[in-house]
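Take a look at the following structure, please.
Some chains omitted; the rest stay in position.
Which chain is which? They are A and B, in the order written, and residues in each are numbered from 1.
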Amino acid sequence: MLLTVIYIVAITAEAMTGALSAGRRSMDWFGVILIACVTALGGGSVRDVLLGHYPLGWVKHPEYLMLTSFAALVTIFIAKWMKHLRSIFLLLDALGLIAFTIIGCQVAIQMGHGFVVAAVAGVLTGVSGGILRDILCNDIPLVFRRELYASISFVAVICYWLCSMLDLTLEVTSVITLLFGFILRVIAIYFGLEMPKFIYKEDDGHSASSIDE
Amino acid sequence: MLLTVIYIVAITAEAMTGALSAGRRSMDWFGVILIACVTALGGGSVRDVLLGHYPLGWVKHPEYLMLTSFAALVTIFIAKWMKHLRSIFLLLDALGLIAFTIIGCQVAIQMGHGFVVAAVAGVLTGVSGGILRDILCNDIPLVFRRELYASISFVAVICYWLCSMLDLTLEVTSVITLLFGFILRVIAIYFGLEMPKFIYKEDDGHSASSIDE
């Protein structure tokens, strides 16, 4: 099925970007593999743990884990050429974001959950791998700071949900959502679209800072 | 029931403080919503995942998720006036801490666990939302650094447990614990009471630092 193929391409691409992040922190090979696997498979794991959906994806299909580990090792050797492929990775990442979102939605819907939980499951699957990567690398998660990313995952959920309500088949629904979300993400990258930011500075600095900063 | 009302007020207040933390880090709106939801509902989720208590609260009651998301969005617009309400938020947070603790205890006891696990469940429900918020904002969790907080949650557990052993009804037990813990927290804030700190400095700095620092 199309979604499985895209999923496999996506986890490979995510693993490779995770490995690069680990390399920026000068981690050893083991850390590179771990960060790669967490980046690629962490989103689905967070969703499954929160929904109580056992066994987790990589427990059922350990071959995904071997694939992402292998992709991490390959990255170590081809890293110096990867920067020329940056735009390809951005596109693969965009594809992965939407594929993850759709899969997350499907899992929640199969478990009988409604729109809100399906939306959370979809978005979490899409973005939490990257959040875990940034926590392990001791960064503030990027997902909240750059161009439209999580919000596109959310819009994809809405698209998926609307298609489902129109009684389209699963395949058609997935393809429409995939195209729609992907195009949206490419537009966001191209024009550098961003969510509005909430910037909060306390005027009365040091008295306030004793409580919460 | 009283506890439900307090719970709803508490998650709203926690979501708003979470949103302010996200604003201090200049996150986009999506990040603000996520940090708010994690702050408000993360404690219960951590407890439920660790105890295997499915479905999680927000999965069963997605309306809580919508409430906290909405509270986060409102916060973005009213943030500039919120500093005048700081003391009200501190009181709501205190109320929430004890309400979360009681709910965490009850869940563990209903599952048949003893005092130690109930205590952990209570304290985790009370404090781990804030810990997750601080990890996502890339801070050292505040809960370990400011006035009595987690320890008041622990004392509330003991109070709750003693009342249960006296065969008081659930309602009376909850009200007594709530009042007791709330007053204790207010006293701690007012007088700036703190737990003793453990400050460990290595004398022989650089040889030690190669191993563990």
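Just so we're on the same page, a contact is a pair of C-beta atoms (placed from the backbone, for glycine too) under 8 Å apart; a residue touches a chain by one contact, two chains touch by 3 or more.
Predicted model, so just to flag it, every value in this text is computed and none were measured.
S.K.: Hey, this file places 2 copies; any idea how many the whole complex holds?
M.R.: In total, this homomeric complex is made of 3 copies.
Definition applied: only the chains that are shown with their structure count from here on.
S.K.: Distance between subunit A and subunit B based on Cα centroids, please, to the nearest Å.
M.R.: 28
S.K.: Would you mind writing out the residues of subunit B in touch with subunit A in their complex?
M.R.: By the definition above, subunit B touches subunit A via 17, 19-32, 34-35, 45, 49, 52, 54-56, 58-59, 62-63, 65-66, 76, 79, 83, 86, 90, 135-138, 142, 146.
S.K.: Would you mind writing out the residues of subunit A in touch with subunit B in their complex?
M.R.: 49-52, 113-114, 116-117, 120, 131, 135, 138-141, 143-145, 150-151, 154, 194-204, 208, 211-213
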